[in-house]
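Taken from a larger complex, these chains appear in their original positions, while the remainder are omitted.
Chain IDs A and B follow the sequence of writing; residue 1 opens each chain.
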Amino acid sequence: MASKIIVGVMGPGENATPDENDMAFDLGKAIAQHGWVVLTGGRGFGIMESAMKGAHDANGLTIGVLPNDNERNASDSADIKIMTGMGSARNMINVLSSHIVVVIGMAAGTASEVALAIKANKKVILLHQDEITVRFFKNIGTYKVMIANTVEETIGMIKDYLAVHAAH
Amino acid sequence: MASKIIVGVMGPGENATPDENDMAFDLGKAIAQHGWVVLTGGRGFGIMESAMKGAHDANGLTIGVLPNDNERNASDSADIKIMTGMGSARNMINVLSSHIVVVIGMAAGTASEVALAIKANKKVILLHQDEITVRFFKNIGTYKVMIANTVEETIGMIKDYLAVHAAH
(Lines give C-alpha, C1' and ligand atoms only; values in the text may rest on other atoms or scores of the structure.)
Protein backbone atom coordinates (compact mmCIF):
# COMPACT_ATOMS: atom_id res chain seq x y z
CA MET A 1 0.00 0.00 0.00
CA ALA A 2 1.04 3.57 -0.36
CA SER A 3 -0.43 6.86 0.68
CA LYS A 4 -3.59 7.32 -1.33
CA ILE A 5 -4.79 10.28 -3.36
CA ILE A 6 -8.16 11.45 -2.03
CA VAL A 7 -10.66 13.35 -4.17
CA GLY A 8 -13.46 15.03 -2.24
CA VAL A 9 -16.87 15.02 -3.89
CA MET A 10 -19.23 17.49 -2.26
CA GLY A 11 -22.86 18.30 -2.94
CA PRO A 12 -26.40 18.28 -1.57
CA GLY A 13 -28.01 15.30 0.13
CA GLU A 14 -31.77 15.00 -0.18
CA ASN A 15 -32.09 17.95 -2.57
CA ALA A 16 -29.77 16.76 -5.32
CA THR A 17 -31.51 16.45 -8.70
CA PRO A 18 -31.50 13.20 -10.70
CA ASP A 19 -29.12 14.76 -13.24
CA GLU A 20 -26.73 15.82 -10.49
CA ASN A 21 -26.84 12.34 -8.97
CA ASP A 22 -26.08 10.78 -12.36
CA MET A 23 -23.12 13.09 -12.81
CA ALA A 24 -21.88 12.27 -9.29
CA PHE A 25 -22.08 8.54 -10.06
CA ASP A 26 -20.06 8.99 -13.25
CA LEU A 27 -17.54 11.16 -11.45
CA GLY A 28 -17.13 8.68 -8.57
CA LYS A 29 -16.61 5.87 -11.08
CA ALA A 30 -14.02 7.85 -13.05
CA ILE A 31 -12.17 8.78 -9.85
CA ALA A 32 -11.99 5.12 -8.83
CA GLN A 33 -10.82 4.10 -12.32
CA HIS A 34 -7.83 6.37 -11.84
CA GLY A 35 -6.96 4.69 -8.54
CA TRP A 36 -8.00 7.60 -6.39
CA VAL A 37 -10.16 7.38 -3.26
CA VAL A 38 -13.58 9.09 -3.12
CA LEU A 39 -14.22 11.08 0.06
CA THR A 40 -17.70 12.40 0.86
CA GLY A 41 -19.78 13.55 3.81
CA GLY A 42 -20.79 9.91 4.19
CA ARG A 43 -24.56 10.13 4.26
CA GLY A 44 -26.80 7.82 2.22
CA PHE A 45 -28.35 10.50 0.03
CA GLY A 46 -27.72 12.61 -3.02
CA ILE A 47 -24.27 13.47 -4.27
CA MET A 48 -22.51 11.67 -1.41
CA GLU A 49 -24.28 8.36 -1.98
CA SER A 50 -24.14 8.61 -5.78
CA ALA A 51 -20.40 9.34 -5.90
CA MET A 52 -19.64 6.44 -3.55
CA LYS A 53 -21.83 4.03 -5.53
CA GLY A 54 -20.03 5.13 -8.70
CA ALA A 55 -16.68 4.44 -7.06
CA HIS A 56 -17.86 0.98 -6.03
CA ASP A 57 -18.96 0.30 -9.61
CA ALA A 58 -15.26 0.53 -10.48
CA ASN A 59 -14.11 -1.32 -7.33
CA GLY A 60 -12.86 1.86 -5.74
CA LEU A 61 -12.40 2.72 -2.09
CA THR A 62 -14.74 5.20 -0.39
CA ILE A 63 -14.46 7.27 2.79
CA GLY A 64 -17.36 8.96 4.52
CA VAL A 65 -16.63 11.69 7.07
CA LEU A 66 -19.85 11.81 9.07
CA PRO A 67 -21.38 14.59 11.15
CA ASN A 68 -22.67 12.01 13.63
CA ASP A 69 -21.03 10.28 16.56
CA ASN A 70 -22.29 6.83 15.59
CA GLU A 71 -22.99 4.80 12.45
CA ARG A 72 -26.76 4.94 12.49
CA ASN A 73 -27.09 7.57 9.76
CA ALA A 74 -24.02 6.59 7.79
CA SER A 75 -24.25 5.24 4.26
CA ASP A 76 -23.40 1.59 3.68
CA SER A 77 -21.55 2.82 0.62
CA ALA A 78 -18.82 4.33 2.81
CA ASP A 79 -16.15 1.64 3.21
CA ILE A 80 -14.42 3.65 5.87
CA LYS A 81 -16.58 5.68 8.19
CA ILE A 82 -14.94 8.52 10.09
CA MET A 83 -17.33 9.49 12.87
CA THR A 84 -16.72 13.06 14.01
CA GLY A 85 -19.69 13.90 16.22
CA MET A 86 -19.13 17.53 15.17
CA GLY A 87 -22.10 18.23 12.93
CA SER A 88 -21.32 20.54 10.03
CA ALA A 89 -17.97 21.51 11.54
CA ARG A 90 -16.83 18.24 9.97
CA ASN A 91 -17.04 20.00 6.61
CA MET A 92 -13.61 21.43 7.39
CA ILE A 93 -12.20 17.91 7.77
CA ASN A 94 -13.72 16.85 4.43
CA VAL A 95 -11.92 19.72 2.76
CA LEU A 96 -8.58 19.36 4.55
CA SER A 97 -8.44 15.61 3.88
CA SER A 98 -9.09 15.97 0.13
CA HIS A 99 -6.19 16.65 -2.21
CA ILE A 100 -8.70 18.42 -4.46
CA VAL A 101 -12.43 19.06 -4.16
CA VAL A 102 -15.17 18.69 -6.80
CA VAL A 103 -18.60 20.22 -6.24
CA ILE A 104 -21.84 19.09 -7.89
CA GLY A 105 -25.10 20.87 -7.04
CA MET A 106 -25.40 23.51 -4.34
CA ALA A 107 -26.89 23.86 -0.87
CA ALA A 108 -25.89 25.52 2.40
CA GLY A 109 -23.58 22.73 3.58
CA THR A 110 -22.00 22.47 0.16
CA ALA A 111 -21.42 26.22 0.00
CA SER A 112 -19.66 26.07 3.36
CA GLU A 113 -17.35 23.39 1.98
CA VAL A 114 -16.44 25.47 -1.08
CA ALA A 115 -15.76 28.50 1.12
CA LEU A 116 -13.72 26.49 3.65
CA ALA A 117 -11.74 24.92 0.79
CA ILE A 118 -10.87 28.34 -0.60
CA LYS A 119 -9.93 29.53 2.89
CA ALA A 120 -7.66 26.47 3.28
CA ASN A 121 -6.00 27.12 -0.09
CA LYS A 122 -7.43 24.01 -1.69
CA LYS A 123 -8.34 23.83 -5.36
CA VAL A 124 -12.08 23.50 -5.96
CA ILE A 125 -13.65 22.41 -9.23
CA LEU A 126 -17.20 23.70 -9.66
CA LEU A 127 -18.86 21.16 -11.93
CA HIS A 128 -21.85 22.30 -13.97
CA GLN A 129 -22.79 25.21 -11.69
CA ASP A 130 -25.03 28.18 -12.48
CA GLU A 131 -23.70 31.63 -13.25
CA ILE A 132 -24.47 33.23 -9.87
CA THR A 133 -22.64 30.47 -8.02
CA VAL A 134 -19.63 30.70 -10.31
CA ARG A 135 -19.42 34.47 -10.05
CA PHE A 136 -19.79 34.45 -6.27
CA PHE A 137 -17.03 31.92 -5.67
CA LYS A 138 -14.75 33.43 -8.33
CA ASN A 139 -15.10 36.74 -6.47
CA ILE A 140 -13.85 35.25 -3.21
CA GLY A 141 -11.64 32.42 -4.51
CA THR A 142 -10.10 33.73 -7.76
CA TYR A 143 -7.59 31.21 -9.17
CA LYS A 144 -8.38 28.54 -6.54
CA VAL A 145 -11.78 28.02 -8.16
CA MET A 146 -11.92 26.14 -11.46
CA ILE A 147 -14.93 25.66 -13.70
CA ALA A 148 -15.82 22.41 -15.46
CA ASN A 149 -18.89 21.31 -17.39
CA THR A 150 -18.29 17.58 -17.78
CA VAL A 151 -16.83 14.68 -15.81
CA GLU A 152 -14.10 14.27 -18.45
CA GLU A 153 -13.04 17.87 -18.11
CA THR A 154 -13.01 17.47 -14.32
CA ILE A 155 -10.81 14.38 -14.44
CA GLY A 156 -8.41 16.22 -16.74
CA MET A 157 -8.15 19.07 -14.26
CA ILE A 158 -7.50 16.67 -11.39
CA LYS A 159 -4.74 14.93 -13.39
CA ASP A 160 -3.10 18.24 -14.22
CA TYR A 161 -3.27 19.32 -10.60
CA LEU A 162 -1.84 16.05 -9.25
CA ALA A 163 0.93 16.05 -11.87
CA VAL A 164 2.21 19.25 -10.33
CA HIS A 165 1.29 18.86 -6.65
CA ALA A 166 1.56 15.17 -5.77
CA ALA A 167 4.80 13.27 -6.08
CA HIS A 168 4.03 9.58 -6.69
CA MET B 1 -26.36 38.42 35.79
CA ALA B 2 -28.59 36.59 33.42
CA SER B 3 -28.06 34.65 30.25
CA LYS B 4 -26.86 37.14 27.66
CA ILE B 5 -28.02 37.76 24.10
CA ILE B 6 -25.12 37.27 21.72
CA VAL B 7 -24.97 38.93 18.30
CA GLY B 8 -22.35 37.54 15.94
CA VAL B 9 -20.59 40.04 13.71
CA MET B 10 -18.73 38.33 10.89
CA GLY B 11 -16.57 39.71 8.12
CA PRO B 12 -13.09 39.84 6.61
CA GLY B 13 -9.93 40.46 8.59
CA GLU B 14 -7.06 42.14 6.75
CA ASN B 15 -9.11 42.76 3.59
CA ALA B 16 -11.97 44.75 5.09
CA THR B 17 -12.31 48.22 3.53
CA PRO B 18 -12.25 51.41 5.65
CA ASP B 19 -15.98 51.89 5.00
CA GLU B 20 -16.73 48.33 6.13
CA ASN B 21 -14.66 48.84 9.26
CA ASP B 22 -16.52 52.06 10.06
CA MET B 23 -19.84 50.28 9.64
CA ALA B 24 -18.64 47.43 11.89
CA PHE B 25 -17.62 49.92 14.59
CA ASP B 26 -21.04 51.60 14.47
CA LEU B 27 -22.77 48.21 14.52
CA GLY B 28 -20.71 46.96 17.47
CA LYS B 29 -21.49 50.15 19.37
CA ALA B 30 -25.21 49.91 18.66
CA ILE B 31 -25.27 46.24 19.71
CA ALA B 32 -23.63 47.14 23.03
CA GLN B 33 -26.02 50.05 23.58
CA HIS B 34 -28.87 47.52 23.45
CA GLY B 35 -27.21 45.40 26.14
CA TRP B 36 -26.25 42.59 23.78
CA VAL B 37 -22.84 40.92 23.61
CA VAL B 38 -20.70 41.15 20.45
CA LEU B 39 -19.19 37.84 19.33
CA THR B 40 -16.52 37.75 16.61
CA GLY B 41 -13.72 35.53 15.34
CA GLY B 42 -11.50 37.32 17.83
CA ARG B 43 -8.62 38.45 15.66
CA GLY B 44 -7.20 41.96 15.81
CA PHE B 45 -8.08 42.97 12.26
CA GLY B 46 -10.89 44.20 10.10
CA ILE B 47 -14.53 43.62 10.94
CA MET B 48 -13.76 41.58 14.07
CA GLU B 49 -11.56 44.24 15.63
CA SER B 50 -13.79 47.14 14.54
CA ALA B 51 -16.97 45.60 15.90
CA MET B 52 -15.33 44.84 19.25
CA LYS B 53 -13.86 48.35 19.50
CA GLY B 54 -17.32 49.76 18.77
CA ALA B 55 -18.81 47.63 21.54
CA HIS B 56 -16.17 48.88 23.97
CA ASP B 57 -17.00 52.46 22.99
CA ALA B 58 -20.40 51.79 24.57
CA ASN B 59 -18.97 49.78 27.51
CA GLY B 60 -20.18 46.52 26.00
CA LEU B 61 -18.88 43.00 26.49
CA THR B 62 -17.02 41.22 23.66
CA ILE B 63 -16.25 37.57 22.98
CA GLY B 64 -13.66 36.35 20.50
CA VAL B 65 -13.80 32.72 19.35
CA LEU B 66 -10.30 32.15 18.06
CA PRO B 67 -8.93 29.65 15.53
CA ASN B 68 -5.72 29.34 17.56
CA ASP B 69 -4.84 27.25 20.60
CA ASN B 70 -3.21 30.13 22.44
CA GLU B 71 -3.66 33.88 22.91
CA ARG B 72 -0.75 35.09 20.81
CA ASN B 73 -2.85 36.15 17.80
CA ALA B 74 -5.95 37.13 19.71
CA SER B 75 -7.19 40.70 19.77
CA ASP B 76 -6.90 42.65 23.02
CA SER B 77 -10.40 43.88 22.23
CA ALA B 78 -11.85 40.46 23.03
CA ASP B 79 -12.79 40.54 26.72
CA ILE B 80 -13.40 36.82 26.70
CA LYS B 81 -11.18 34.70 24.51
CA ILE B 82 -12.41 31.24 23.58
CA MET B 83 -9.41 29.34 22.24
CA THR B 84 -10.50 26.48 19.98
CA GLY B 85 -7.30 25.32 18.28
CA MET B 86 -9.54 24.22 15.40
CA GLY B 87 -8.67 26.72 12.67
CA SER B 88 -11.60 27.67 10.47
CA ALA B 89 -13.73 24.83 11.87
CA ARG B 90 -14.31 27.28 14.72
CA ASN B 91 -16.56 29.22 12.33
CA MET B 92 -19.28 26.72 13.20
CA ILE B 93 -18.98 27.64 16.88
CA ASN B 94 -19.21 31.36 16.06
CA VAL B 95 -22.47 30.71 14.29
CA LEU B 96 -23.99 28.29 16.82
CA SER B 97 -23.18 30.60 19.73
CA SER B 98 -24.79 33.67 18.13
CA HIS B 99 -28.52 34.26 18.51
CA ILE B 100 -28.39 36.06 15.18
CA VAL B 101 -25.55 36.77 12.75
CA VAL B 102 -24.70 40.02 10.91
CA VAL B 103 -22.27 39.99 8.00
CA ILE B 104 -20.26 43.00 6.77
CA GLY B 105 -17.90 42.55 3.81
CA MET B 106 -17.13 39.21 2.22
CA ALA B 107 -14.23 36.75 2.03
CA ALA B 108 -13.85 32.97 2.07
CA GLY B 109 -14.05 32.56 5.84
CA THR B 110 -17.01 34.92 6.02
CA ALA B 111 -18.81 33.02 3.26
CA SER B 112 -18.34 29.79 5.19
CA GLU B 113 -19.94 31.42 8.22
CA VAL B 114 -22.98 32.56 6.24
CA ALA B 115 -23.37 29.09 4.73
CA LEU B 116 -22.94 27.34 8.09
CA ALA B 117 -25.44 29.73 9.68
CA ILE B 118 -28.03 28.89 7.02
CA LYS B 119 -27.30 25.19 7.46
CA ALA B 120 -27.82 25.57 11.24
CA ASN B 121 -31.12 27.41 10.72
CA LYS B 122 -29.79 30.69 12.06
CA LYS B 123 -30.99 34.04 10.76
CA VAL B 124 -28.29 35.96 8.89
CA ILE B 125 -28.44 39.68 8.10
CA LEU B 126 -26.36 40.60 5.05
CA LEU B 127 -25.41 44.23 5.62
CA HIS B 128 -24.59 46.37 2.60
CA GLN B 129 -23.62 43.42 0.34
CA ASP B 130 -23.31 43.38 -3.45
CA GLU B 131 -25.93 41.87 -5.73
CA ILE B 132 -24.11 38.63 -6.57
CA THR B 133 -23.59 37.86 -2.88
CA VAL B 134 -27.22 38.58 -2.05
CA ARG B 135 -28.54 36.46 -4.92
CA PHE B 136 -26.22 33.56 -4.11
CA PHE B 137 -27.17 33.36 -0.45
CA LYS B 138 -30.86 34.00 -1.13
CA ASN B 139 -30.74 31.01 -3.52
CA ILE B 140 -29.47 28.68 -0.81
CA GLY B 141 -30.89 30.33 2.29
CA THR B 142 -34.28 31.81 1.25
CA TYR B 143 -36.11 33.30 4.25
CA LYS B 144 -33.20 32.74 6.64
CA VAL B 145 -31.25 35.46 4.83
CA MET B 146 -32.25 39.08 5.43
CA ILE B 147 -30.93 42.14 3.64
CA ALA B 148 -30.08 45.44 5.32
CA ASN B 149 -28.35 48.57 4.09
CA THR B 150 -27.76 50.48 7.31
CA VAL B 151 -26.85 49.80 10.93
CA GLU B 152 -30.21 51.20 12.04
CA GLU B 153 -32.10 48.81 9.78
CA THR B 154 -29.96 45.94 11.11
CA ILE B 155 -30.67 46.79 14.74
CA GLY B 156 -34.38 46.93 13.93
CA MET B 157 -34.25 43.46 12.41
CA ILE B 158 -32.39 42.08 15.44
CA LYS B 159 -34.99 43.60 17.79
CA ASP B 160 -37.84 42.11 15.78
CA TYR B 161 -36.16 38.72 15.76
CA LEU B 162 -35.45 38.72 19.49
CA ALA B 163 -38.98 39.88 20.29
CA VAL B 164 -40.25 36.65 18.77
CA HIS B 165 -37.43 34.20 19.57
CA ALA B 166 -35.91 35.19 22.90
CA ALA B 167 -37.82 35.13 26.16
CA HIS B 168 -36.47 37.68 28.65
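Annotations for the structure displayed:
Note that in this section a residue touches a chain if its C-beta (ideal position, glycine included) is under 8 Å from a C-beta of that chain, and two chains touch if they have at least 3 such contacts.
Please read all numbers here as calculations on a predicted model, not as lab measurements.
Taking the whole complex of the structure file rather than the 2 chains in place, the copy count of the single sequence reaches 4.
Definition applied: only the chains that are shown with their structure count from here on.
One rotation lays the C-alpha atoms of chain A on chain B, and its angle is 180 degrees to the nearest 5. Computed from the mean C-alpha positions, the centre of chain A lies at a distance of 29 Å from the centre of chain B. Per the touch definition, chain A reaches chain B in the complex via residues 86-89, 91-93, 106-112, 114-116, 118-120, 132-133, 135-136, 139-141.
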